[in-house]
Every structure is written in C-alpha cells, then in structure tokens.
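What follows is a single structure, and I will ask about it in a moment.
Removed from the display is one protein chain of the complex; every other protein chain stays in position.
Let's look at chain A:
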Amino acid sequence: MFPSNVTAATQVGLAAEAPIVEARRLGKRYPGVIALDDVSLSLRAGEIHALLGENGAGKSTLIGLLSGLSNPDSGELLVDNKTRNFTSPRQAQDLGISTIYQEQTLAPHLTVIENVYFGRELKRGPFLDERAMRRRVESLCEEFGLSKTDLDLPTGSLGALKQHVVQILKALAFDARVVILDEPTSGLEDSERQMLFDHMRRMRERGVALLWVTHRLDELFGLADVITVLRDSRWVAHVAPTDQTPDSLVRLMVGRSRNLAESSTVHDGREGLSDTEQAEVLKLTEVTRLPLLRDISLTVRQGEILGIAGIAGAGRTELARVILGADRTDSGEVFVRGRRVLIRNPRQATKLGISLVPEERKTQAILGSMSIAQNISISSLDDVSTGTIVLNNRKEKNAANRFVTELRIRCSGVTQKIGTLSGGNQQKVIIARALFNKPSLLIFDEPTQGIDVAAKTEIYRLIYDFVDKGGAAIVISSELPELVNLSDRIVVMREGRLVGELTGQRRNTTGGTDNELAEKIMAMVAGVTEQSRVAEETP
C-alpha cells in the first residue's frame, strides 16, 4: 500500500517543497482493537488536505497522534524532517501544530482573549501582559469576523462559528504552521459554513498547512487540494479532488467487495407488504427543538424497525431524548397510538409504552455492583413488590429467570453481578430491563456498541422477536451495514433535519450488505445532494 501512496502523492505533486509534517506508516493498537494500521500522510504549507472516512475509520486516532494526544505503536512521525515523539499536546503546539477539535475545547467562563492565550499567556515580569495579548488578538480578529466587542465576552456566550474562530485565532496567535480541523462545520448554518471556508482559505494564503476532517463530501470540491481516504483503520487512497466525484469518494469510503455487490436488488418489491395498514405506534409532526432538531416528521408502525442514520452530532440522540420526554419540544406534535401526547419526562414515556436501551452501556445503563435480577427489575419495582411497597425477592428472581431463559443470557444465576458478564450479555440484561416495562416502542441507541460479532447477531434476534410480537423499534446506529441489514425503513438525519428515507434490507441474515444502499445513505449523511450527483454523472 505504501508504494502506491508515494506514486499517488507524486501524481498530485502540488508542491516540490518538503512537507512540514510527515506521517510514515503509523500504527496504533488498543487492547483488542487495531485503531490505525499502516497509515501515511504528508502535510505541506499552503495546502488544504482533506481526510475522509466513515465513523471508526481511524480519523480520530490519526488526529490524536498528530496532535500529541497519544503516541504511535509503529511507524514514524516527522516534523521538519526530524522524528518526533510527542508526550503532550503542548509539544505539538510548540512545534506549530494546533488542533481544533470537534468537541468544544474552550473554557466557557474565560473571555475570547483569555481563551486564545490560555495555557500560553504573555507575561511582563510576574504579571500578565494584557495589552500585548489584546493587541495581537485585535490584529487578527476582524479578518476572521470577530468584532472588538466580542473579545471581552465569555466564549460560552458565543455561537458555534465564533467559537470555531476563537480556536482558529488560538492557533494563529502562535503562528501555527499546521492546523488540524476535526469536522469544523458540524453544527454550523450554511452561511456560517461558507464563512468558515473563507477563513480556511485565508489560513491557506498565510501558508498554513490544513488537515481537514469532514463528512460532507460536497464541501470538498473547490476547497481541498488533496484528499486522503481511510477505511477500517487503513489507508485507502490519496487523490486529487479534480479526479473525483462525490460518488467516487463515497465508493472509496464505503468500499465495495465484489462478491456481495450482486445482492443489491434484494429489497425490490418489498414495498408491497402494505405495512401502512399496521397501527401507528408513534407519529411526530414537525417536531422542533432548537438548535438541534428541526421539523422532524416521522411515523413508526407496529411490527416495524425504523433505522436512523447520521453522523455524531446530526441530532439522532437528541431526537431519542425528545421522544422520551427527557427534553421538551419547542414546537410540533407527538402522537402515541393515534393520541396526541405531551411527554414531560421519561417516566411518563415508560407509562405510554416507550422505553430506551441507551448508548454508553457502562455509564448510562448497567448498575455494575448489583445483580442481574436487580438490574432487570430496577425500573419496574412495583411489579416485584408485595403491595407495591415491600420488595419481594422471589417475584424478582422469578421474573429475572424468565428473561434469562427467554433472552438466553449466559450466567451462573440471576444473583451473579452484572459487572462480571460479557458485553453482549450485559446488553441483553439491559434489554430485559426495557422489556419488563412491557413497551410497545423500544428505542435502541447504538445497540451493539462494544459487543463481539456473535453476540451482535443475538441482539439482532432479540430486536426481531420484539417487533414480531407486535412491538415497534427505532434503531440508532453509526454502523451502516448494521442499520441497512436490520431496518425495514431508514431515515437519514443531517444537521437536525430528516434528509431522506430509504427502504432497508429487512432483517437480512445472510451476511451480505447491500453496498449500493449503504453508499446512498452515506452520500445523504455526507450531504451529497441528488442534483450534485446528477451533475457529476452527466459531464
């Protein structure tokens, strides 16, 4: 793979000068996972270098290595042609490599100026040199759309774009030569996005090398100079945008395995199943909760699995929270089994028959020091009590035993501590907890996160069983193949809106994933519009 990288790089061959940062065959392992495998990359002055890949393709790991958050296990990282081993982000910063992370990394109570110099304050003797810091920030701020009055506001009170700009200033105030931007446009309005692109061009003109991580393929064209694509922790391609279309990039990101490509017509003709006659369990009309959810209308019917696709930050979890009543809606209507409801809190949602199997099992779901039985009964204690006051151990154990058999939870007994189970069995216990509420709608948020392949299949079976018995399910997942194989229908979310709806492969257990469908979803997730697809296909 490495030789082809070199040739590709020379083909693109924009600058003859030496790269500022050169990553050579970097690898990074965590227990049980290869996070990055043999990835090479060069960053040159005055060049915008786009980094593409699906969730989990290794982009974040690569950024972590370049910005000094972690060290590679193999390969070499060169800055100015010298091998470097970063032990802290500070060292990377001192060499002129600044990173603008996806999550906000500003101190919200500090003002703009204070944040720009946070960690590297200018001093005169023992005291802060406020004037010098202000002068430097003022000399930069207007070019990047910050007014002088903004400079004394706490950054927590600024909008998303301005917060990005503060991070850009933070890099430029120290003459950063390399700026790494991790999905900088997520959470920005269209107009704001254009402004951010102007800022990126300005940085390029200043001779900064930019590494730009993005999911939105339509953004790349006209801005990126070179593109590196990662897939499954590996380097896939190094290309020039002029040779590519959004569709060709999607293919590079998703990857097409030839022997499975033929299965792409499996779902044809399924639309005639007339599931429209099934009862609506949940219906949302134009539900809005700013800033993250806008005009969401959808229905989920009995016996149906609805998949929700989208990148992190697209509003999927926020949608689940609104359905559960954990957050209020600003406007829009919610119907449960045809009746309009106002869900005020998750407890009420449970009474209406809506339960959640949350993401982040460790922190949001399991009670690690308690037994399997206690974990199952915790949200339905009334059902295992005598006269709803005194807990009845026998009832609790009986109920737990029923679920252990039904869901095939592998354990030594219901008194075993949940913390000692495998991830898959823990997840089954959590699903049992949700089922104990006798829900008519179950929301699964990343249901197979951190679970091995065999256990995943069993989790899928539990979801099928639930809907076959008359339930309805919403599945949120970042794993596209999982979503495609599991769902009857898939809606795609981007920036808080529903941007498309597709028919899924419906409980495909053959193992072959419909790549064309996956690519279509990926394109929607990434914001490649139909128009741009058509335009690209008819040159």
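The rule is simple: a residue touches a chain if its C-beta (ideal position, glycine included) is under 8 Å from a C-beta of that chain, and two chains touch if they have at least 3 such contacts; residues count from 1.
Keep this in mind: contacts and distances are computed from a predicted model.
Asker: Out of "ABC transporter permease", "Translesion DNA synthesis-associated protein ImuA", "5-oxoprolinase subunit PxpB" or "Heme exporter protein B", which one is the UniProt protein name for the chain not included here?
Answerer: Missing chain, UniProt protein name: "ABC transporter permease".
Asker: Just one of A:P126, A:G338 or A:G387 touches the chain that is missing; which is it?
Answerer: Selected residue, touching the omitted chain: A:P126.
Asker: Identify the residue among A:I34, A:L78, A:L110 or A:A326 that touches the chain left out of the display.
Answerer: A:L110
Asker: Specify the residue from the set A:G46, A:P89 or A:G419 that touches the hidden chain.
Answerer: Final answer for the missing-chain contact: A:P89.
Asker: For chain A, which positions touch the chain that isn't shown here?
Answerer: 88-90, 93, 99, 101, 103-110, 114-115, 117-121, 123, 126-128, 130, 157, 159, 290-291, 330
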